[in-house]
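Sharing a structure with you now.
As you look at this complex, bear in mind that one protein chain is not there, while each of the others sits in place.
To keep things simple, chains are lettered A, B, C and D as they appear, and every chain counts its residues starting from 1.
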Amino acid sequence: MRTLQDSLAGAPTMPLKTGKAHGERRAGPLIFLIVLWLSLAVAVIFLLTLIVNLLLEGGSRFGMPLFTEYPSSSPDRAGARPAILGSIWVIATTALLTIPLGVAAALHLEEFADKKHWFNRIIELNVQNLAAVPSIVYGLLALAFLALIGVRDKNIVIGGALALSLLILPVIIIATREAIRAVPSEIRDGSLALGATKWQTTWRQVLPASVPGIATGSILALSRALGEAAPLLLLGALVFVSFDPNGLLSGFTTLPIQIFNWTGRPQEGFHELAAAASILLLGLLLLMNGLAIFIRNRYQKRW
Amino acid sequence: ALVLTACGGQPAAGGDSADGGVSGSVVADGSSTVAPLTEAAADFFRDEAPDVNVTVATSGTGGGFAKFCAEETDISNASRPIKDEEITLCEEAGIEYTEIVIANDGLSVVVNPENDFAKCLTVEQLNTIWGPEAEGTVTNWNQVDPSFPDLELALFGAGTDSGTFDYFTDAINGEEGAIRTDYSPSEDDNITVQGVAGDEGAIGFLGLSYVEENPDSMKAVEVDGGAGCVAPTAETVQDGTYSPLGRELFIYVNNASYAEKPQVKSFVDFYVESEAEVAEAALFIGLTEEQKTTAQDELATLG
Amino acid sequence: MLANTTASDTEATTTASTGGPTTPSGRPPRSSLAGRARPGEAVIKLVLRLAAAVAVLTTIGIVIALLVPAIGFFREVQVFDFLFGDRWAPRFADASFGVIPLVTATLWTTAIALLVAVPLGLGAAIFLSEYARPRVRNTLKPILELLAGIPTVVYGLFALQFIQTTVFREWLRLDTGAFSVLAAGLVMGVMIIPTVASISEDAMSAVPMSLRQGSFALGANRMQTSLRVVFPAALSGVMAAVVLGISRAVGETMIVAIAAGSQARIVTGPLEQGQTMTGFIANAALGDSRVGSLEYDTLYAVGLLLFLITLIVNFISIRLVRRFRQAY
Amino acid sequence: MRVENVDVYYGDFRAVTEVNLEFGLHEITALIGPSGCGKSTLLRSLNRMNDLIDGARVDGEILFHGENIYSKGVDPIEVRRRIGMVFQKPNPFPKSIYDNIAYGPRVTGMKVESMDDLVEESLTRAALWDEVKDKLKQSAIGLSGGQQQRLCIARAISVRPDVILMDEPCASLDPIATMRIEDLMQELREQYTIVIVTHNMQQAARVADRTAFFTAQVSEGTGARTGVLVEYGTTTQIFEDPNDQRTEDYISGRFG
Partner (left out) sequence: MRVENVDVYYGDFRAVTEVNLEFGLHEITALIGPSGCGKSTLLRSLNRMNDLIDGARVDGEILFHGENIYSKGVDPIEVRRRIGMVFQKPNPFPKSIYDNIAYGPRVTGMKVESMDDLVEESLTRAALWDEVKDKLKQSAIGLSGGQQQRLCIARAISVRPDVILMDEPCASLDPIATMRIEDLMQELREQYTIVIVTHNMQQAARVADRTAFFTAQVSEGTGARTGVLVEYGTTTQIFEDPNDQRTEDYISGRFG
């Protein structure tokens, strides 16, 4: 065996410090990085422009009257109170309809269903497909359904909630499934090995552990429903409502619909109101998104 | 489902509330042109009777009558008189109603503010532009009048469900519903406003209120119905010289509703009583003395 | 609630052991291992299964809801005339039902949206997955995702009033009217960026670290690694993202209803206005169509076409996603 | 507990072939063998945990107190209560220490006079009581790995099983924690029949009364691999005087 000294002798020297600019700093990679940055920048600048635009246009109308006043033929007197309350009614109803249903469906698919069974495979495929169905088609569905059961005035809270529920049900199912899947199988095994039944395991271990994920997914889905206008348009929700909605069968309008309605008015004041209501809606969505992210970061366990 | 049908969609059957004021709901639908009037009335009415819920939807005059004759609404807003087939529909359903002229309007033909050649158009010229024969052939202003510049026409107007559409086609093309189809029809008049504002060669038709409210976006042309060029103004409309496009706006009241629902009676009474303020707030032209008396007489017969 | 029921069911029949286990294997068992009925459990399973079946019912509902009026429509109008006719004037006296004009407008807005969303979305995805540190990614991603949460009405107004009117007509002095498929498509594209970015990023993040290490160890830089190793490996996922973007764009309603225009005509350029399939449905919904009338059925015929298009597109997407899931 | 002619399948794949074994009462039996030879598979089939894997199937009989746990009418849930299991990675529930122990008795509807006493007893038997008695309400996730594993053992004994199965219970623990668990096994053996899978031959030699050596056999014809039991006997015999060449090779580290 050679000695270390021997073997080190005669090492060729080629400098590592090349004259050229370094790997990541060469023109190509740099330009590429700039292009990537720009992709994000365009999106963010767009977002900012949109917000600034809204603030400039609607800022002056963003005040108490927007929250407390009813619509009016005069922009100076008009507010979005019924629309705000209508949105709350519709979204709350949607939440009550969808979350239990979506969570139950997800539990079935993830915990109980035999994944190879044709029925469950159909359900699975279906859920994926439903998530991509255009929202306006859900409006058509709700419209046809209400017509079928003979409801005449389709512009009612439960009708709107029905359309939006169908719209976000697949989203909630998918989010819940992901949350459930993130619960490690060791937890399930541990529970089952103690003699717990499948449902006990699901109810006492899997579900509690996936609550943050379900909450995050549901909030995001509901925030999408909150901003939807198209399916409600089909139910004829484009109305002047001068009272507070007060029940499932009450007539209603929602913020997006009110915004759409106001922009259709001739008076400039209404356009400002529309912008102000958009600020409100955007604020609400920011809040919901923020809450979802907070829950995700705060409660989601790293197993 | 049964419950929904039974309740007919709106809460609270209505009636006199304990404190003596009226309560309950009033459902209005129909013309989008007339809607601002009814909304203004509802707006003012809220100061009188805060417990009455007035909803105003905008399905267009035709759509409104369809619902009205299906007994879904108490009041139908209309920008033209009821048609024979609609009368039949209501008769078949056993609906009795009363027609009330509630305001006047000058159906305005509007062009882009930059347009300095089309100051006055004859009914023939309008027919040349809008007639069914024009479809696909009349596409340039210079085809309307050789003195007009070489500028492409862009056409905007009311959609087929609207009374404005019916009235305009009848007045200009001699037959209700007869019109070229290659224009942008919309139930949302603001689309017409934006369309005309955004295209130098644009021409459109809509209610006078939109013109008054958007002087920067468009200007109304004078119309020559055979007796010289007349601009649409409050006076020319009221005295009938703005012909053939001066028109009356109507509400149709369900007699049974008026008799049986105190909230409908007090709302309609209030509406007719304060038509001048309402018309002003909604940017329409009020009734003449004669028209107002007729309206009050009509109501009196209903008791 | 439910769990309590099951627990007490169980309690009634369990023979709880008392002492320590002492039975040698030869002796008879202390308690039988016999199964027992757990009715609560069975009911719950049924309920869950029913909940899942709602998904199927919804689809069946959609199909029936669309099909019945659509059949009514096709009794009056030839399928061929509908699919290949080039004049769309369903609500006029002189009616015709050629859907091609609506389809061309949809194609234009979708194509423009993809031209915006695909490059920008992929750029954002590569940045987030290959360049951004976790903290940067955790801030940027929610911001990006906000774009998907903005109500489409707000987008629509922005497209019409700012992009079309202020930017296109005032600043750029483009020869365009009040509406254009370009403005609607651009804004729709921005709306879709998060969809494309988020799914492609998932696909790229799923590429095993070892491939990146292999590339770096050969002296490749980040750009080369991203473009030549990570991107090709994530290709099917990226395709799925694009395909999902397509179905979002085809189905988007309010933006096109507000900003693309409402004249059903064959669109031949991006600065023209045009009515999309969804735009037609929304516009028609503003009026009123009686159940059973031809106008009503027309809505559903277009709705059915829309549904079928997104269905086909989505099937392609699911297949692609499955491919990239299988790859690792 | 006796295993008779057992084959275990995952779908078409036969993971374990023709195993015959008898676990001695109040003895510790170690299952050893190279990776993938089906030790975990066999262990999981002893308390029907394999039922939960799609396509898993057991042929042959596994007799528990003379009753085949796979025969019709046997409730797998009862089987699992009576035959406890401890896993390779400690898997405490994300609940308090107390609730971790109380979970089993609660879900199985065990009649207990005082849950507090049961919790204390279980933790004491698992040699964990002293360390956690002041923080029973704290989350079990906060415990160290070794403590977590002992908690899992305490949890397993809380439902009073007869048999405890352990699948590499010390694989993720440091040597000191491992030693504590080994000591604990020695104590538990007084009351329970224990079956342990381990990769660590020293461990098998230290704790087990009997040892079963498995290996993966490749079929000449099809090239399919399957786990077979090579040799079973007292630990001393297996380690000092194996009958089979393969056992000797494995033990002496020449292969695997």
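Simple rule for what comes next: a contact is a pair of C-beta atoms (placed from the backbone, for glycine too) under 8 Å apart; a residue touches a chain by one contact, two chains touch by 3 or more.
Being a predicted model, the structure only gives us computed values, none of them experimental.
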Touch with the omitted chain, as defined above, among C:A53, C:V68, C:A220 or C:I266: C:A220
Absent-chain interface as seen on chain C, which is shown: 133-134, 208, 210-221, 224, 228-229, 232-233, 327
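The rule we apply is simple: only the chains that are shown with their structure count from here on.
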Top chain pair, ranked by how many C-beta pairs fall in contact: A-C
Intercentroid distance (Cα basis), chain B paired with chain A, Å: 39
CA centroid of chain C to CA centroid of chain D, Å: 47
Chain A-chain D separation of Cα centroids, rounded to whole Å: 45
Chain D residues counted as touching two or more neighbouring chains: 78, 82, 107-108
Multi-partner residues of chain C (each touching 2 or more other chains): 7, 10, 286, 288
Inter-chain touch pairs (all): A-B, A-C, A-D, B-C, C-D
